[in-house]
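My structure is below; once you've seen it, I'll send some questions.
The complex appears here without one of its protein chains, the remainder shown in place.
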Amino acid sequence: MAYGPHTPEDRAAMLEAIGVSSVDELFADIPADLRASDLQLPPPESEVELTRRLRDMAGRNRVDLASFLGAGAYRHFVPAVVDELLLRGEFYTAYTPYQPEISQGTLQTIYEYQSMMAELTGMEVISASHYDGASATAEAALMTCRATRRERVLVSHAVHPHYCQTLGTYFVGANLVADEIPLVAEGPAAGTTDLAALERMLADVDRPVAGVVMANPNFLGLLEPMAEAGSLAHAAGALFVAVVEPVSLAVLASPAFYGADIACGEGQPLGIPLAYGGPYLGILGCRESLVRQIPGRLVGMTTDIDGKRAFVMTLRAREQDIRREKAASNICTNQALCALAASIYLAAIGPHGLRDVATLGAARAAELENALAEAGAPRLHPGPYLNEFAVRVPHARAVHRKLLSRGVLAGLVIAEVIPDDPSLADALLVCATEVTTAYEIGEFAWALRDEIERGRQLILPGMADSHVADSQSAERTEGGAR
Amino acid sequence: MAYGPHTPEDRAAMLEAIGVSSVDELFADIPADLRASDLQLPPPESEVELTRRLRDMAGRNRVDLASFLGAGAYRHFVPAVVDELLLRGEFYTAYTPYQPEISQGTLQTIYEYQSMMAELTGMEVISASHYDGASATAEAALMTCRATRRERVLVSHAVHPHYCQTLGTYFVGANLVADEIPLVAEGPAAGTTDLAALERMLADVDRPVAGVVMANPNFLGLLEPMAEAGSLAHAAGALFVAVVEPVSLAVLASPAFYGADIACGEGQPLGIPLAYGGPYLGILGCRESLVRQIPGRLVGMTTDIDGKRAFVMTLRAREQDIRREKAASNICTNQALCALAASIYLAAIGPHGLRDVATLGAARAAELENALAEAGAPRLHPGPYLNEFAVRVPHARAVHRKLLSRGVLAGLVIAEVIPDDPSLADALLVCATEVTTAYEIGEFAWALRDEIERGRQLILPGMADSHVADSQSAERTEGGAR
Amino acid sequence: MTAAGDRLGPTLFERSRPGRGGGKVPHPPKDTLSRIPSDQLRAEGPNLPEVAEPELTRHFVNLSQLNYAVDSGFYPLGSCTMKWNPKVNEWAARLTGFASLHPFAPDELAQGTLQLLWEVEQWLAEIAGMRAVTLQPSAGAQGELTGILMVRAYHRSRGDLARTEVLVPDSAHGTNPATASMAGFATVSIPSAPDGGVDLDAFRAALSPKTAAVMITNPSTLGLFESRIGELLAAVHAAGALAYMDGANLNAIMGRFKPGEAGFDVMHFNVHKTFSTPHGGGGPGAGPVGVGEKLLPFLPVPRVLREPDGLFRLERPGERTASIGRVRSFAGNTGVLVRAYAYLRAHGASGLREVSDDAVLAANYMKSQVTGVLDVPFSRHCMHEFVASSATLKAQTGIRTLDVAKRLIDYGFHPPTIYFPLTVEEALLIEPTETEALETLDAFVQALRSIVDEAHSDPDLLHSAPHSSPVRRLDEATAARQPNLRWRPMTGRQMPCPD
Partner (left out) sequence: MTAAGDRLGPTLFERSRPGRGGGKVPHPPKDTLSRIPSDQLRAEGPNLPEVAEPELTRHFVNLSQLNYAVDSGFYPLGSCTMKWNPKVNEWAARLTGFASLHPFAPDELAQGTLQLLWEVEQWLAEIAGMRAVTLQPSAGAQGELTGILMVRAYHRSRGDLARTEVLVPDSAHGTNPATASMAGFATVSIPSAPDGGVDLDAFRAALSPKTAAVMITNPSTLGLFESRIGELLAAVHAAGALAYMDGANLNAIMGRFKPGEAGFDVMHFNVHKTFSTPHGGGGPGAGPVGVGEKLLPFLPVPRVLREPDGLFRLERPGERTASIGRVRSFAGNTGVLVRAYAYLRAHGASGLREVSDDAVLAANYMKSQVTGVLDVPFSRHCMHEFVASSATLKAQTGIRTLDVAKRLIDYGFHPPTIYFPLTVEEALLIEPTETEALETLDAFVQALRSIVDEAHSDPDLLHSAPHSSPVRRLDEATAARQPNLRWRPMTGRQMPCPD
């Protein structure tokens, strides 16, 4: 066996001590008629072969394009110190700090994570940690129902679609209701949550609302009227949940500032690799009064019997191993190592560095906006944004695809993720961060102008749809796109 | 400053405590007329910019070719555990274990290195460590002079040319003499050290020989008559120095077995990256009787005052910090981290694994020999080899160059390193290791056959030389080759 | 300070000084944010620590050394499977092609990862004897939720709305009942029989038309194979309910028992247990779910599909309408699954079976050695772990399992899981795993023996243990009564810094 220490002699000695003559005897409890058929799997591979295979597979991913893709997961610079420390076996091969006397490393780093996230969000209590932004948002919404003993939440249509869908899955299961708040269709607030609609929905006395969930920046990159929305929610006796992006909190108003009761979001931008979607970090925090509703681990400061300062898991009566069916959630294994990554990242980059990261992203995004507008792809919405925005591109899907072969990953074809919203058809969601270069922006704009130009020349009025259909069937045969 | 902790307040507080008003005052001892002109260097770079620059530079190296290049530095598989452990700050950011009480990690690993190298070479004493194979060989040769109080060593022409040259540099400085033992020109022993010549050279009573230095396998990959040569050396009162390749010692007779007094060589194959030549690891070991002549660090086992087993640097009276101008060598900073890499590698791969590494290399090399012979490039020498050998290729330099553009790094053009030996003109030195694949061998053979074919068609008799000259001037304009 | 001095250190906040750190990111143009309305901007920057990289590194290096980990010693934490985490897996997950791939990357840019995910699904399906596997759930508990939501969807799809209960044995892990609640079901607890298995009569009695599913952990949390599994499954299916297997202990039975073949309808895997991905101080893991034919349509979106031409793609939104939907963003904990893939490939069919055989062998060996030292309530062969108990010791000496556990720390070992499962008094759940050397197992048993001696000869030594750890027993009561959950500069309430 690849990593085991047992020699044939070791095995023989153990069998003898047990008093059996073969390992098979130890499996006697498995009923004979239920024993497994042979494993139809390949033979073992040595590390030489394995590394060759893995290197080849990794090489079949293309990560060398100039990428403007964000949409909930962001390319950021990660200082080298982060991974070197994460690779310390003492951190990554330990587990939940059940024995605090020999887990102070994990415990103190979790406490520091809680503290730093509390600073960023302004929340009093941060739990460490949840699976990702989507499940943290679902848990946040569930919290509002437990806290208010109401059964309905309102979720903005501009919350990340994956979060909305996950929340929906969790809510269906729990026999709770999640309704969608529409967006403003036109005018200066286009693309942000429709506050008038929200007010109407909150006014439905037969269906009292436990919580209102909105994202800032929202999925389309736009800044939302969070303070106003929070006031409306509170006026209706509902809690207000802010879905936030942690890097942006270096410069944007914090959830506490605009009165959110719960903050949640995706921690990936804090030093965690993109890795095709995970492991990421679900951020979840709340006001002090909600502390007994919050799911997940909490570490507190205390002393040992000698009076030395020390850290320990606390308020565990919310957790499944103690509370079982009455627990705040079933979460057990969490994303502690990702929380550690976020802590090291934040400490390494520092508050001023984080501000620079957020601001540089905003600066590059403004350059990108100008370059794309000149290339013929103006913004779709007029409102303020930080570093991500939607642009209108005729035949977005086809153009996006063409740009791939020119080395540009032109953000997200929004219709592929939100297929049912006509206002978002023919739009790309693009983002810039501190690692986006002027050269990449130039390449994108140049190639885009060229493709838009060609599109104008080739596609006569009325042909647009069939063109899209064509490109879809082309995709099918190449097995590529969604 | 990029990594410093000092804030302006810190600096002000320190200046005040010192009692000066500016840092400039601290440099008052530098005579005014000798103060530096401004540094004409670029401004600092943030880690974002720096990593981009370094990634670009690394990308400008081409390491993706099918490589058959060895010649003293070998491509080997390195288990992942090696680098993960090397990256532990406790190892790589410590220094020489001057304070053994808080350096047992370094000390025990050095002791283990000494022990494992002793097992491989059969030597009693291993010093840890020297810069590389070349300087270790030079130090070994110097040892023979100190031990015998003679002033002349004989070095086989088939010792790695860089080692011969380095030894020469060291010897010229020390006013000592190094003479070259020629190789057998023809017959079954062609390419190995000429024992008859050695015997003659040893017989020169006016110029008594301190040591005889031979490599096994030698630079041409051939196995040498080490036992016979050792006997000849000893008969003449000289010491016998074996230059060895450590992976090969898993299967080849050890220096102790054939009676060498000193073993030296390059430790790079033991888990150390190629890295364009360094840092590598100079291996140096000797018989117990020579222990006071050996330069470099020695760690011994002892106890502490409580009787606990512990390790400590010992026999330090050989070293420069104690012995100054009478020291065995001026070596101070060594290659301890590379010695640690070798230790972890050896322990990870294990004795059977090391045997497999050596044997797989030999197996692949035999396949390579057959494939190249079929392609029209037969071996240059008939004698036995392990995993490296020379082949005859017409217009070797030009063919080698052509193969580069076909993705094959066809070993070493021997004439580029040993320009003065007509028997080695038009020859390539090629090697295979456990990472060489059948596919790579196939590519090499196929491309080589093709180039040899073309060469036959294009080059009329008599044109060969001008062709070479042409290709050299082509090289010049492209600025590429040596 | 590693090798010397006090080993506790200040927090990052106490190490912070205004103006320290920096050098990571170029400075942005000054007026960049002026285009954003000022009420959207933060008035004051977050009060994050400012530390230079040297201090930062020492902080985390020294903290790490306060941890006990698999990489430092024996960690027989029952039910958690603290096996060796191969280093090549860490290398693999960090390959740029894997690590830098955006989750919304078009399929054609993601063929390497998609193939890997697809292959992991095939391997897991074969190991479990299931029809298909989803890799999305982020941990075992989320896998449970996914599985039970599929059960719910299945019954609803048949118009069967009456099934509101999930049966859970009393020895089950806390996630099982918690999951049932999250999925809107009432939990019915089933008692254990004296042999540690499920009480078949009680089980049959609890089954009814209201039963949506039964969640069985097999091998159970007592480390025992459920030998009446055939009868249990027959009864479940006869009642029209579905059988969920909590597969967290699959590491004991690979190549020996395939849950799907035996009749389970759905199960989850814990890759951070069975397939060696690191536990990360609490996570991340991954909790794939395997299903049989019945639940196939309900798998969460998106699945990884292989086209006839051999290329791979993710399911598109709306492509499979019966699905329970998403349980998280994107495709799953891919980075964890890369590690699992490396483990699967390194072992192959024979190696995986050997993993289970060696895990069971080591556990039975330890059990044989611990018998006579502590109580060992179940005498039949165990699987990968076994329960011991200090009940007799407590009766004789007053020494509790907690004291034994704390004293093990002084002997250089991580204690086993204690007071779980809840059904055994003064329980210690001991799981040696297959990657521990015989000498290590022996040394641990020897330590237990010495501790039992000490319990008689010097009980105070145990009451006050551990003695050699960086801190000693903690004041957990104050921690809970006056929770201090975040650093607050300058308030009277917080504890003093140890410096």
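All chains are identified by letter, namely A, B and C, in their written order; residue positions are counted from 1 within each chain.
Criterion: a residue touches a chain if its C-beta (ideal position, glycine included) is under 8 Å from a C-beta of that chain, and two chains touch if they have at least 3 such contacts.
All figures in this text were calculated on a predicted structure; none of them were measured in a lab.
Peer 1: Based on the whole assembly, the unshown chain contacts which displayed chains?
Peer 2: So, spelled out: the chain left out of view touches A, B, C.
Peer 1: Pick from C:L77, C:A248, C:A331 or C:A346: which residue touches the chain that isn't shown?
Peer 2: If we include the chain that is not displayed, C:A346 is the one touching it.
Peer 1: Given that one chain is not shown, which residue among B:L404, B:A425 or B:I452 touches it?
Peer 2: B:L404
Peer 1: Of A:V48, A:A425 or A:I452, which residue touches the hidden chain?
Peer 2: A:V48
Peer 1: If you put the missing chain back, which residues of chain A would it touch?
Peer 2: Answer for chain A: residues 1-5, 7-10, 44, 46-49, 79-81, 83-84, 89-90, 101-104 touch the chain left out.
Peer 1: For chain C, enumerate the residues touching the unshown chain of the complex.
Peer 2: 1-6, 17, 20, 23, 52-55, 57-58, 61-62, 65-73, 84, 86-87, 346, 409-413, 435-437, 466, 468-470
Note that only the chains that are shown with their structure count from here on.
Peer 1: Please compute the C-alpha centroid of chain A, do the same for chain B, then give the distance between them in whole Å.
Peer 2: 49
Peer 1: When the centre of a chain is set as the mean of its C-alpha atoms, what distance in Å lies between chain A and chain C?
Peer 2: 21
Peer 1: What are the residue numbers in chain B that touch two or more other chains?
Peer 2: Chain B, residues with two or more chain partners: 47-48, 79-80, 84, 89.
Peer 1: Where in chain C do residues touch two or more of the other chains?
Peer 2: Correct list: 20, 24-26, 51, 53, 57, 61, 86, 88, 90-91.
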